[in-house]
Structure formats: structure tokens, C-alpha cells
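Below you'll find the structure I mean.
A protein chain is absent from this complex, but the other protein chains hold their places.
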Amino acid sequence: MTPRRKRLYALIAIVAGVAVSAAIALKAFNNNMLYFYDPSQVAAGVAPLHKTFRVGGMVTKGSVVRAPGSLEVRFVVTDFQHSVTVSYSGLLPDLFREGQGIIAHGHLKDGMFMADEVLAKHDEKYMPPEVAKSLKPPVARPGAGT
Amino acid sequence: MSLQSFIQFFVQFIHMGGYGPYIWTAYGLTAGVYLWNILSARRLHTSAVMRARQRLIASAESQALERP
Partner (left out) sequence: MATWVWFHKLASPPHIYRIAGRLTLLFTVPGVLALIVGLYGGLVTAPADYQQGDSFRIIYVHAPAAWLSLLCYTAMAIAAAVGLVWRMKVAHAFAAATAPIGASFALVCLVSGSLWGRPMWGTWWVWDARLTSQLVLFFLYLGYMALRHSFDDLSRADRASGVLAVIGLVNVPIIHYSVYWWSTLHQGSTVLRAGGPSMPPSMLVPLLLCFFAYTCCYGALVCVRLRAEVLNRERSPNWLSLNA
């Protein structure tokens, strides 16, 4: 074996070793790598009961209820299998609206998710408003109800 | 386009639907990084050329000294 070939194999071995150990480590920490649980996982009891965690899903249309005269808001988050009612008091991101994907951080209390932070999630699709309107005419304009 | 409508367009453009501060900071940072990249790369090359010349001159001088 020439020294050059030796160095090549040594390098391949190093990369393969690091890749395999990274894969094992990431697999082992898979639960911690998940940024949020969906409502089905909450319903199935996968999400931690006594710790804070994040729940993510779509805000059900027509479910947003604001307490008059305060920042308190209640809404239902769904993954179209199960849903979780979220209670939150504070400023919401610009993208928060019915039908939007959100991620809430907080804990479960009597079946209600008490959130201390609500983040909006958006998908990788972009289009001009006119196109979006022509694609789904019956949907209310985003933000119209808020 | 009248001057007034041009100013109106310009103000709207800067405003960016309320996201102006975020957008212009991001673009400004990008411009700054491009500028840093250009200046630092050129400075690196210029100083490398200068040092290489000094090495050449020094070696030429030492060779001249060694000659009887």
C-alpha cells in the first residue's frame, strides 16, 4: 500500500467514524431534536406531562377567542386528528391568524395548554396575493378577522 | 411621473409595508460583508505581493554578496 493510499483510507475511516457516531448520537437524542409535538402526540401521552414543552399545529378556523380589554387569547391548535386548546396572554407574531401553523411553548393544565410563548410557522411556498386569492376564493383574506 | 408621486413611491419603498427596519438592516449587513470580503481579500493579496518582493530582493542581495 502506497503512503498516499494509506492516507486516503485513513481519511475515509475518520469521516465514516464521525458520520456513524453523529448518526447514533442524533438518533439517541431524537426526542430532544424535535422542536415541537403535534396534538396527536399530546393526546397519545408522548409529550411530557410535568414539564414544559412545545406544541405545534394549525390554528382552527373560528376558534380564536379574545378576552375583551386584555391581551388574553384562546384558540384551538389541530393536526386534523386531534386538537389542543391553547390559552395565551401576550403579543402575537404578525403571521398569527386562523388557519396558520403555530408553535406554542408552555405546559398542560387540566387539559388546557397554558402557553407563555406563541411563534408562527410558515411553509416554503411563496406567491403574490392575487395568485393566492385566485387559488382559494372562499377563504377569508388573511388577517381580515383579526 | 410627477415629483410628488415619485417621492410617494420612494417613501413606500423605504417603508416596505412596515418591515423596512428588518429588511434594510439585513441588506445593509450583506453589503457590509461584501465590502469587507473585497477589501480584506485585496489587502491580503497586496501585502503578500509586497512581502514576496522583499524576499526576492533579499535573496538577490545575499547571492550578490556570496559572489567573489
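Per-chain residue numbering starts at 1, and chain names A and B are given in the order in which the chains are listed.
Just so it is clear, a contact is a pair of C-beta atoms (placed from the backbone, for glycine too) under 8 Å apart; a residue touches a chain by one contact, two chains touch by 3 or more.
Being a predicted model, the structure only gives us computed values, none of them experimental.
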| item | value |
| --- | --- |
| Visible chains that the absent chain touches, using the contact criterion stated earlier | A, B |
| Touch residues of chain A, complete complex, unshown partner | 4, 7-8, 11, 14-15, 18-19, 22, 26, 30, 33-36, 38, 56, 91-96, 100, 103, 117-133, 142 |
| Chain B, residues in touch with the chain not shown (by the definition above) | 13, 16-19, 22-23, 25-27, 29-30, 33-34, 36-38, 40-42, 44-45, 47-49, 51-53, 55-56, 59 |
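Note that only the chains that are shown with their structure count from here on.
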| item | value |
| --- | --- |
| Approximate Å spacing (C-alpha centroids) for the pair chain A, chain B | 40 |
